[in-house]
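Only one protein chain is missing from this complex, and each of the others stays in its spot.
Up next, subunit A:
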Amino acid sequence: MNDLLDPLLLSRWQFGLTTIYHFLFVPLTIGLALTAAIFQTAWVRTNKAQYLQLTKFFGKIFLINFAMGVVTGIVQEFQFGMNWSDYSRFVGDVFGAPLALEGLLAFFLEATFIGLWIFGWDRLPKKLHLATIWITALASILSAYFIIAANAFMQNPVGYQINQAKGRAELTDIWALLTNKVALAAFPHTIFACFMVTAALIISAAAWHLTRKQHVDTMRPALKFGLWMMVIAGILTIFTGDQLGLAMVQTQPMKMAAAEALYNTATGANASFSLFTLGTPDGVSELFSIRIPYLLSFLSTHTLNGTVEGINDLQAQYTQTYGPGDYTPIIWVTYWAFRYMILFGVLSIVTAVAGLWFTRKGREPKRWMWKVAIWAVPLPLAAMIVGWVFTEMGRQPWLVFGLLKTSDGVSPNTTGLEVLISLIAFTLIYGILAVVEFRLIKKAVHQGPEEPPEPDEVTGEIAHEATVY
């Protein structure tokens, strides 16, 4: 029973659950805002009705998704104070600043201009209305930067000093905080991954209609758009992921060791990357594995004969620096999360490349290929989620690397029962809403784009309703 009501464990589960859930909606919000902006730009420039149809089609899915992103985002912000009050006291001076900047610079913009876009179709001049969706899209990307900069401080604290008297970290250099090398690498990696998630949805929606031979004049270009978006964003995600890996080795070598379950420091050919390991990867009972020599060395140092530090050495090193304790993350989680991230991501890209090949010059793919395109939709999202699980679980036992342990950040006065109540409440409500949300998106996708509206005879402008809800 004690375990069940342990506020630390429950708070960790709740944070993990609510964060993953929030991040189901964020990538689509970021990617679909940009998609709608691109199609609307194409419409404004060419005046072709099909681009307007696509703008509205993806705009509708974007909106179903958007409210969920907003309301689950408030939970994220309140949760630091509710469940992690000692963490908040310790880092608020540093960590609060990027959150406040995010609100002042990005959230207000996003929330204001999304309203103008939804309700402004017949109230704003065409070009100004186009600007509103671009501002929404760019603001959502900007907000991602600030939150990733905040997260990067937890991975690699910079720009601060410890105030012993107050027992807290204090900001000394905002520029250092915002140009944290982990943030600079993680931000593009995350954003391009968001575009992959969006591309998968576009491909899936287009394939669903094309396999039924309907809406061909809109869905064929949408398919091409989605496939290219996936390939380009996918390649960029790989390159930026590689950069992030380098930054990770420099700032959190334990995380890289945990990603490979590398117990003993290895050099050159021995610093191999295992594609697959059978047995418990605790370093003792490895039964079987497929290994690529040199690859781990290359990933960690960009040289073939580099040295990658192992878990045992790092554990000894950290014990010396930070005192006795276990400084190793849960290895099976990091090991497999890292592999599944790469597997799901690469599969998505391969599928899209194949899609481009089979649809080249107007060719018609076979039925099973459409099926693959439709059902591949969760792959990049799954890659993204296990990627974040790896990032956050690989940081353990630290909440702020080297400064504050997770066990020291939890609210001391919040009872296990309270956290259990909130965990159950969030799980229930989020679960129900996920079902509703999924059905609504599916319905909107299956409905397909509306027929192009007739231009209003009097004004020559296209008429839209002013009351959306």
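Heads up, the rule we're going with is that a contact is a pair of C-beta atoms (placed from the backbone, for glycine too) under 8 Å apart; a residue touches a chain by one contact, two chains touch by 3 or more; residues count from 1.
Basically, contacts and distances are computed from a predicted model.
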Fill in: Listed names "Cysteine-rich domain-containing protein", "Probable septum site-determining protein MinC", "Cytochrome c oxidase assembly protein" or "ABC transporter permease subunit", with the criterion being the UniProt name of the chain not displayed
"Cytochrome c oxidase assembly protein"
Discussion item. For a quick check of understanding: of A:I20, A:V44 or A:L105, which residue touches the chain that isn't displayed?
Written reply: A:L105
Worksheet, complete the sentence: Among listed residues A:T46, A:Q214, A:T267 or A:Q447, the absent chain is touched only by A:Q447
Worksheet entry | Candidates A:Y51, A:W117 or A:F225 - the one touching the absent chain | A:W117
Worksheet entry | Touch residues of subunit A, complete complex, unshown partner | 55-64, 66-68, 70-75, 77-78, 80-83, 85-86, 88-89, 91-97, 99-105, 107-109, 111-124, 163, 168, 170-172, 174, 411-414, 418, 421-422, 425, 429, 433, 436, 440, 443-444, 447, 450-454, 456, 463-469
